[in-house]
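Yeah, one chain of the complex is gone here, protein chain that is, but the others are all in their spots.
So that you can tell them apart, the chains are marked A, B, C, D, E, F, G, H, I, J and K in the order they are listed, and the count of residues begins at 1 in each.
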Amino acid sequence: MKDHVYQHIELTGTSTTTIEDAVSRAIKRAHKTVKKLSWFQVLETRGHLDKGKVQHWQVTIKAGFTLED
Amino acid sequence: MKDHVYQHIELTGTSTTTIEDAVSRAIKRAHKTVKKLSWFQVLETRGHLDKGKVQHWQVTIKAGFTLED
Amino acid sequence: MKDHVYQHIELTGTSTTTIEDAVSRAIKRAHKTVKKLSWFQVLETRGHLDKGKVQHWQVTIKAGFTLED
Amino acid sequence: MKDHVYQHIELTGTSTTTIEDAVSRAIKRAHKTVKKLSWFQVLETRGHLDKGKVQHWQVTIKAGFTLED
Amino acid sequence: MKDHVYQHIELTGTSTTTIEDAVSRAIKRAHKTVKKLSWFQVLETRGHLDKGKVQHWQVTIKAGFTLED
Amino acid sequence: MKDHVYQHIELTGTSTTTIEDAVSRAIKRAHKTVKKLSWFQVLETRGHLDKGKVQHWQVTIKAGFTLED
Amino acid sequence: MKDHVYQHIELTGTSTTTIEDAVSRAIKRAHKTVKKLSWFQVLETRGHLDKGKVQHWQVTIKAGFTLED
Amino acid sequence: MKDHVYQHIELTGTSTTTIEDAVSRAIKRAHKTVKKLSWFQVLETRGHLDKGKVQHWQVTIKAGFTLED
Amino acid sequence: MKDHVYQHIELTGTSTTTIEDAVSRAIKRAHKTVKKLSWFQVLETRGHLDKGKVQHWQVTIKAGFTLED
Amino acid sequence: MKDHVYQHIELTGTSTTTIEDAVSRAIKRAHKTVKKLSWFQVLETRGHLDKGKVQHWQVTIKAGFTLED
Amino acid sequence: MKDHVYQHIELTGTSTTTIEDAVSRAIKRAHKTVKKLSWFQVLETRGHLDKGKVQHWQVTIKAGFTLED
Partner (left out) sequence: MKDHVYQHIELTGTSTTTIEDAVSRAIKRAHKTVKKLSWFQVLETRGHLDKGKVQHWQVTIKAGFTLED
C-alpha cells in the first residue's frame, strides 16, 4: 500500500456456467495485456435467455491495477 | 434487434444451493406463461438464515421478453 | 412476524472458491456471538486478484437478528 | 419459505388522509385479482397540492406474490 | 398540463406527531410566499430523539410550482 | 386525481431514429392491451452499435395506468 | 455539537398500526441498552401482507448515539 | 472559472415535441429572471400520455448560475 | 429544534487550495443574503485541471436555513 | 453472444443540435480507434448555456466493445 | 487477506478544522474499543453552520475490522 496510483478498467465476462466463471474469464483475458491487476468489484450481473434457460451469465466488473511510476 | 417492443417482469427465485440455481428456477417458472424471455438482470440477492446457515438464497431479477406486434 | 425489533450488522466474508461460500463463512462466524440471525442481503461483491486469478472472493452482507425484549 | 417463485407488481395508491391509507388502498385493490400477496416495499411518496394543502397522498409500492407451480 | 415551466424548492417540515403533519407544515409555510404549489415528493424522513422517544419528525420534501409566463 | 389505484409496467421501445420515437413506439404497443395509460418516466437509454453508428435506440420506460375499481 | 464522535446502529421496528409506531418501537427497544440516542433516519419502509391487508409495517432506521470519551 | 460561487435551481420544462425543446423552454423561462445561467444537467424525463400517445414531454433539469460578489 | 420549517439551497463554491475552503466560500457568499443558514451537506466534489494540476476545487453543497414564521 | 470478454469506455460527445447527435459524434470518434463497439448506455445529459439558450448538449455514454482473444 | 471475516461499524467524527481531522477523531475513538480496524470509507460529509461559517465538519464513515476466529 505504497503511494501508488491505480487505474480502473470496466469489463464484462461471459460464461455458460456460473457468475464466478464469468468473472474469472474477464480477469484472465485482461491479464494478457494488464499485468498488475489487484482487485475487482462486481457492478452488474445479467444474462442471456433462450427457451426458459440461462444461456450466458454476463458479469460486469471494475478491476484496478497499479500504474508504474 | 428489430423494432421490437419489450416488456419486463420482476421475479424472485429461491434455492437451497446457489445464486445461479435461484435465478434458473425463477426463469423456468416464468417460461411456463411467458415464452419469449430473452434477458435478465439481477436486482438483489438476499437469503433466509436459521441456526447460522443459509436456508434459502432469494434472488430478485428483472427479465425482458418480446411483445408480439 | 410478531411485534419484534430487529438489529442489523454488516459483515464481509471471504472465500477462495465461491460467492456463496464467502457469505456462509460470514454468517457462520457471526452466529458464534449472535444467535437469532434470520436474514441477510448482499451489499457488495469484490475480490482480490493475483497473477490474473481471483485469490479471494470478498462478499459484504447486511444480516438481521431479533432483539430480545 | 419453500422453493417458491415470487412475482412483483408496482402500484400507486392514493388517499386524502395518510400514507398508510394510500398503501392499504393499493393492496386492497390488487388483492381483487392477485390472491397471494405476501409483502410490499414503499418506493416513493408523493402528493398533489392545492391552496397550500395536501389533497392526495400518492404512495408507490412494489408488492410480491407467490406464483403457483 | 399546458406548456408550463415549473420550479422546484426543497423544504424540511417538522412535527411532534406524524410524518404527514411535518409535510403539511412545510407546505403551509411555503404557500405564504409561493402560490402555485402543485405537487411534492418526500426525499428524506429523519427525526430528533431524546430519552428513547421521537421528539420531532423532520421530513424533507421537494415541491413544484408553476412559473408565471 | 380521484382515489384511484394505478399500476406500472416497464417497457423498452426501440427506434432507428430518435429517443422520442423509441418511447412513442413502446407506448403505442402497450396501448393495444392497456387502455388507461396516463404517464411514463424514462428509466434508461441504451443502444445497439454497428460500424461506428447507432443502429437502434433502446429506451426503457415505466408507464402508469388506472386500475378500474 | 461538541467534538463528539457518534456511532450509528441499524434497526427494524414493526407495528400493526402506523409507520410512526414502528419507528417508536425500534427506538424504545434500543434505548434499553443505548442511552444517548439523538437522531434517526428512515432507510426503508416495508410490510407483511395477508388476505389483502397490511399485517405489519416494518420500518428500518439508522439511529445515532454519542460515544462517551 | 474564477473563484466564483454558483447557485443551482431545479426546473421542469414541458413540450409537445421533443426532450430538447422541453429543456430549452425551461431555460428560456428561467433566463427572464436569472441572467447568468451557465450549465444544466437533466435529472428526469417523464411525460403525460393520452390515447396511447405522448401529449407532453416533461424534463426536469438542474441549472447553475453565477452569484454576483 | 422547534416546529420550524427549513428551506435548502444548492451552491457550488470554488477554491484553488482545499475542499474545505471551497465550502467556506460558498457559505460565506450565501450568508450575504440568507442569514439563518444552519447546516450543509457535500453533494459533489469536482475540479478543473490544467497541465496535470488541479486549478480549482469545485464543491457542490446543499445548505439549509430557517424560514421565518 | 459467444464466450467473449467485453471492455467498456466512457465518453462525452457534444452537439449544438440534439442529444442523439451528441451520442453519434462520440461513437463516430471512438470508432476510429476501437473497431468492435457493440452497445452504449447514456450515463448523463448535461449542457452549456449562454444568453438563455443551450449552446452545446454534452452527453456522457458508456460504450462496450469485444476484446479479441 | 486470509479467510477472515470482517465486521463494519458506522461512525461520525466531528472537527472544527478539516474533513481529515474529523475522520481521524472518529477512528481514534473507535480504536479504544475495537483494535483491528483496517480500512474506512467516507459515506457523507456534512457540517454545522453559524454566522456564515462552518463551525463543525461532521464526517460519517464506515470502518471495517477483523473478527477473531
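What we mean here is this: contacts are C-beta pairs under 8 Å (C-beta built on N, C-alpha and C of every residue); 3 or more make two chains touch, one makes a residue touch a chain.
Since this is a predicted model, take the numbers as computed values, not measurements.
*Asks:* Spell out, residue by residue, where the missing chain touches subunit I.
*Replies:* 17-19, 44-54, 57
*Asks:* If the hidden chain were put back, which residues of subunit J would touch it?
*Replies:* Answer for subunit J: residues 9-16, 25-26, 29-30, 48, 55-56, 60 touch the chain left out.
*Asks:* So that we can see where the missing chain sits, which residues of subunit A does it touch?
*Replies:* 1-8, 62, 64, 67, 69
Everything that follows uses one rule, which is that only the chains that are shown with their structure count from here on.
*Asks:* Compare the CA centroid of subunit A with every other chain's and tell me the farthest one.
*Replies:* Most distant chain from subunit A: E.
*Asks:* Comparing residue numbers, which of B-D, C-G or E-G shares more than half of the contact pairs of I-K?
*Replies:* Most of the contact pairs in I-K are shared with E-G.
*Asks:* When the centre of a chain is set as the mean of its C-alpha atoms, what distance in Å lies between subunit C and subunit D?
*Replies:* Subunit C and subunit D have C-alpha centres separated by 30 Å.
*Asks:* If a residue has to touch 2 or more other chains to count, which residues of subunit E qualify?
*Replies:* 18-19, 30, 48
*Asks:* Okay, what are all the chain pairs that touch?
*Replies:* A-B, A-C, A-J, B-C, B-D, B-F, C-G, C-K, D-E, D-F, D-G, E-G, E-H, E-I, F-H, F-J, G-K, H-I, H-J, I-K
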